[in-house]
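Moving on to chain A:
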Amino acid sequence: MSKTHVTTKVNGDEVEFLCDPRETLLDVLRDRLGLTGAKEGCGTGDCGACSVTVDGRLVCSCLMLGVEAEGKEIGTVEGIAQGETLHPLQKKFIEYAALQCGICTPGILIAAKSLLEKNPAPTETEVRYWLAGNLCRCTGYDKIIRAVMDTAAEMREAS
Partner candidate 1 sequence: MVEVRLWSGLRPLVEGRDSVAVEGRTVGQILTALRRDYPALGPTLDAGVSVAVDGKMIASSLTEPVGEDSEVVLMARLKGG
Partner candidate 2 sequence: MALDSSKTTGFKYVGTRPNRPDGLDKVTGRAKFGADATAPGMLFAAIKRSPHAHAKIVKIDASKALAMEGVKAVVTRADFAEGLTGEDWNILENVMAGDTALYDGHAVAAVAATSALIAKDAIKAIEVEYQILPHVTDVDKAIEPDAPVIRAGAADASVPEGLHPNVVRYYESGHGDVEAGFAEADLVIEEHFTTEATHQGYIEPHACLGTLGGDGKGELWCCTQGHWNVQKVCAALLGLETSQLRVTASEIGGGFGGKTTVFIEPVALALSRKANRPVKLVMTRSEVFRASGPTSSTSMNVKIGMKKDGTITAAQGIFRLQGGAFPGAPCDMTAMCAFAPYNLKNVHQVGYDVITNRPKQAAYRAPGSPMAAFAVESVMDELCNQLGLDPIEVRLKNASHEGTTANFGITWPRIGLVETLEAAKAHPHYAAPLKPGQGRGISCGFWFNHGGETSVSLAMSEDGSAQIMVGTPDIGGSRASMALMAAEVLGIPYENIRCTIADTSSLGYNEISHGSRVTYASGLATIKAAEAAVEELCRRAAAKWDIPAEAVYWEDGYAKPSGPNAGDHEPLHITELTADMGATGGPINGHFEATPEGAGVSFATHIVDAEVDPETGATKVVRYTVVQDAGKAIHPTYVEGQFQGGAAQGIGWALNEEYIYGEDGRLQNAGFLDYRIPVASDLPFIDTVIVEVPNPGHPFGVRGVGETSICPPLAAIANAVSNAVGVRMRQLPMRPARVLEALESKNG
């Protein structure tokens, strides 16, 4: 089967790759671009571990084809920190122990960042529903929700 040439931007960097049209964006990120931060937990859009942003929009990279990335801007967990400065969410997740095994963490960080960009003052309920597509099996979500709420409060104060 012939492969398709795709040019796209990932975390601000222009990248090119060849992929089979059946490959998902997640396959491409992980297997062709070496960006293994996004995880495959289900492959069917039910767990959110593969969350990325595409042109600023939160999506599951397992539910998008690699060929659809042509001309887009992709954001992954590898692009959240600015150099050695962590995003406030990253700092709070460590401080709050909002992760145990950490497999869901990249997806949750991407999703939470997308929430706070849209809604800087979410309620607990809003955070819980926004993150309902990001499964975590370790934490019972308690410390995750607290970390997101506290990050939001801190970012509001700082701005």
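As a working rule, a contact is a pair of C-beta atoms (placed from the backbone, for glycine too) under 8 Å apart; a residue touches a chain by one contact, two chains touch by 3 or more; residues count from 1.
Behind the choice of candidates: all candidates are chains of the complex that A comes from, given by their letters.
This is a predicted model, so every value here is computed, not measured.
Between chain A and the candidates 1 or 2, a touch occurs in this complex only for 2.
Chain A contributes residues 20, 22-23, 27, 30-31, 34-44, 46-47, 49, 76-78, 80-81, 86, 89-90, 93-97, 99-106, 109, 125, 127-129, 131-146 to its touches with candidate 2 in the complex.
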